[in-house]
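With one protein chain withheld, the remaining protein chains of the complex are depicted in position.
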Amino acid sequence: MKRPIAAALGFTLLIATYSPAALADTHWTEARIPGTSDQALVLGRDLDGDGDPDEITIRLEVIELTEEVYPGEFVKFWVFAPEGKGMTPVARVPSLTIRVEQGDRVRIILSNTHYFPHTIHLHGTIHPNAMDGVPGITQAAVMPGESFEYKFVAKNPGTFFYHCHVQPDVHVLMGLGGMLIIEPNRPNNIFTHLVPGAGRMPDLAKATVEEGYGREYSLVYLDIDSRLNRIPAAYKDPREIEKRMHRDYDSTQRKANIFLLNGRSFPFTLRDTPIEVKSGERVKLRILNAGARPMKLHTHGHHPTLTHLDGYPVPAGMRVTRDVFDIGAAQRIDLELRPGDDDVYASGPGVWIMHDHTEHTVTNKGISPGGDITAIVYEGFMGDDGLPKTAVSLERYFDPEYYLGHVPVFNPKIFNTTRDAYEYGWPEDEPVGGKFTYPVRENK
Amino acid sequence: MKRPIAAALGFTLLIATYSPAALADTHWTEARIPGTSDQALVLGRDLDGDGDPDEITIRLEVIELTEEVYPGEFVKFWVFAPEGKGMTPVARVPSLTIRVEQGDRVRIILSNTHYFPHTIHLHGTIHPNAMDGVPGITQAAVMPGESFEYKFVAKNPGTFFYHCHVQPDVHVLMGLGGMLIIEPNRPNNIFTHLVPGAGRMPDLAKATVEEGYGREYSLVYLDIDSRLNRIPAAYKDPREIEKRMHRDYDSTQRKANIFLLNGRSFPFTLRDTPIEVKSGERVKLRILNAGARPMKLHTHGHHPTLTHLDGYPVPAGMRVTRDVFDIGAAQRIDLELRPGDDDVYASGPGVWIMHDHTEHTVTNKGISPGGDITAIVYEGFMGDDGLPKTAVSLERYFDPEYYLGHVPVFNPKIFNTTRDAYEYGWPEDEPVGGKFTYPVRENK
Partner (left out) sequence: MKRPIAAALGFTLLIATYSPAALADTHWTEARIPGTSDQALVLGRDLDGDGDPDEITIRLEVIELTEEVYPGEFVKFWVFAPEGKGMTPVARVPSLTIRVEQGDRVRIILSNTHYFPHTIHLHGTIHPNAMDGVPGITQAAVMPGESFEYKFVAKNPGTFFYHCHVQPDVHVLMGLGGMLIIEPNRPNNIFTHLVPGAGRMPDLAKATVEEGYGREYSLVYLDIDSRLNRIPAAYKDPREIEKRMHRDYDSTQRKANIFLLNGRSFPFTLRDTPIEVKSGERVKLRILNAGARPMKLHTHGHHPTLTHLDGYPVPAGMRVTRDVFDIGAAQRIDLELRPGDDDVYASGPGVWIMHDHTEHTVTNKGISPGGDITAIVYEGFMGDDGLPKTAVSLERYFDPEYYLGHVPVFNPKIFNTTRDAYEYGWPEDEPVGGKFTYPVRENK
């Protein structure tokens, strides 16, 4: 829609200026996410008659769920999920990516179906103070069984972050946060509004196409401390969970031990959230650090350009190109990735991993490789098994034993032994299978 | 004062060029901070005759004091305080904010009234090497009972950081650091030189007014580890304190657990150091991270613009506007805040919190809400009780029991129980007051 000339006139008057034709056109089609209610997303009138819906109503509930984030690691999360239908909730971690258009009248109705109070803070968007979602300060927290309607006109386009603001040191890091995108105003701007689990955007908004992008990804990073997420699994009564999580658990002493991209750690990231690209195409990466640690995101073989900071465009002359980007807690950066072989921005086709370069974050509880590693996978490099084509089979990383530390990380043959015999003998005796012979350099 | 044309000529010759009238005018008035000596601040001659003092002498002492930083939490600090008068020291945490003018001949006389050696490092200012305050390297540490005179001509305007450089991993984090501002040269530049405890500047320097600002705040952030600050409280003999703090305490394993803005944690921040603004006014925020962790400062509802990095102006074309700013240890940023409802830089009137977005830093020892949360409070939104007007009473956060973890963070009613009965029954039996009924969504 076009930005209203006189925003100050408010809703009512504005409607009066729209043509009846536009008002009548309220039957937008967006594929319903299986299992969600028909009220989870309601697309309303085209207020300015430019061919797309401008009244967006989204109903969210709060779901506790368990996901296997890497082989053998089942983690309890809380997420904002589109309102479900029937008994089985429809939920994925991270909380779904929400997209609206600049100028839209957005209503996000939070139905608190959880046992703790929650709110939604619309981090980075322009919105009335009463919609700021800070319990105590701007509203009372939404109690279990209650609901609250967050209403705002989407004003500033960009990449934002919606998250719970109740006990945020715990709730955000339990998964109650997701990406919120406000797309710039364009006529006939038809795109999918709800994208569960983030990842590749199913379609591009008009402005993204105009800017020359061929693909777009929503990348939500989260670092978690499994000692926290274990609490709701270990205790049944909400009062006890409250005490263990909010009073006994000391978040200031927290050290995260699981590092997620779109709810997965390596190797599941390669399967569930790869960055598929093709040479010559420009790819928009919207990146949100929903966790609590300063990220240093490295793209192997590629030097993306920073186009937006916290949703605000970086002026053209000051767009930095580098290979390790800082993304602090709650910050968002948009990157322009230019796959190809121009030898400046990209090194050519293949499978190039991408990860936080803080070394211990590419582990699963300290066992490498793991964490938020995913890969930039060029056309033709995705295998039939749904994994990128790699030099060596990654099968061993799909064995839960590996991340339990039950399996040698190196092939036991190099130590003249076998996996079975691996831990026998030492330190007292010779290793079973013979002593390791140190390699000797042969000078020519 | 005007910058001398030939700085190389030095002091003596320079004076000779000033008019006798100017030299005579040495009786500047600045309200003496109650309890300080009349030597704590001495404003000397107007050397260039432009109507303001250019010889600034500040006498500091080192004071150990205890402050209640949030309800029930009494913390021992060391601060640089203006020289006191009589037996009772005049001290506040953080160390006072000092303001001088570019071109001023500044003398900071450190009288070490403490039991440990100290120095002052003038971080970021241009000064002679001998004035750099690094014990061992540029001077001997100032021993208890001794004093040292730091003399320099203020050359580069901006926001700086003065701090002790003796055992800085302990001394700075005990509170021995404050903001040092060098105001640009202007005639008749009359402003308050010493601002205890930072916070709102009582007046603006000429250049700040010229730049269009209506208000200015000095925001000093500090993260502390209560295990360190407890040491001087727990041991009496300085030798024992030396051993416990400087040899036994391993700062590399430190995890801060209290997060301060201008010496306070939430909720005291709202009372003692709110950011009061009015629509249409431009507000200058000078921010210093005097702690040891990388801060990610988030302004709810507002997108400030970064104007200075470490006191140096960012060229106009590259001033970033965003909503989460990085401020590393010892870094300073100046932000331009534009309260109002322009829908770009500000979302409109109300009470908007501002805090480090590293989730665990908005807690008091892991109990949320706490830490460095303060609020941007618009005109008309400050209550008669000295607290911002909020949706819900904040009274419970003023109860020390809350931060001791003795009080449920949520209203016990939602669990069908009472505070008294809260911890009885579980985990073996049903909770007193009945079982919690999980909310059920009602699809329409």
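As written, the chain order gives the labels A and B, with residue 1 at the start of each chain.
Keep in mind that, in the parts below, contacts are C-beta pairs under 8 Å (C-beta built on N, C-alpha and C of every residue); 3 or more make two chains touch, one makes a residue touch a chain.
What you see is a predicted model; the values in this text were computed from it and never measured.
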| item | value |
| --- | --- |
| Residue in contact with the excluded chain [from B:37, B:226, B:279 or B:305] | B:37 |
| Option touching the unshown chain, where B:53, B:71 or B:124 are the choices | B:124 |
| Positions on subunit A where the hidden chain makes contact | 255-257, 294, 296, 298, 300-301, 303, 317-318, 320-324, 326, 343-344, 347-353, 357-363, 365-369, 375, 388, 390-392, 394, 397, 405, 408-412, 414-415, 417, 422-423, 426-427, 431, 436, 438-441, 443-444 |
| Absent chain, residues of subunit B that touch it | 7, 37, 39, 61, 83-85, 111-117, 121, 123-124, 126-130, 132, 134-141, 143-145, 155-156, 167-170, 172-173, 235-240, 242-243, 246-254, 292-294, 309-312, 314-315, 317-318, 326, 328-331 |
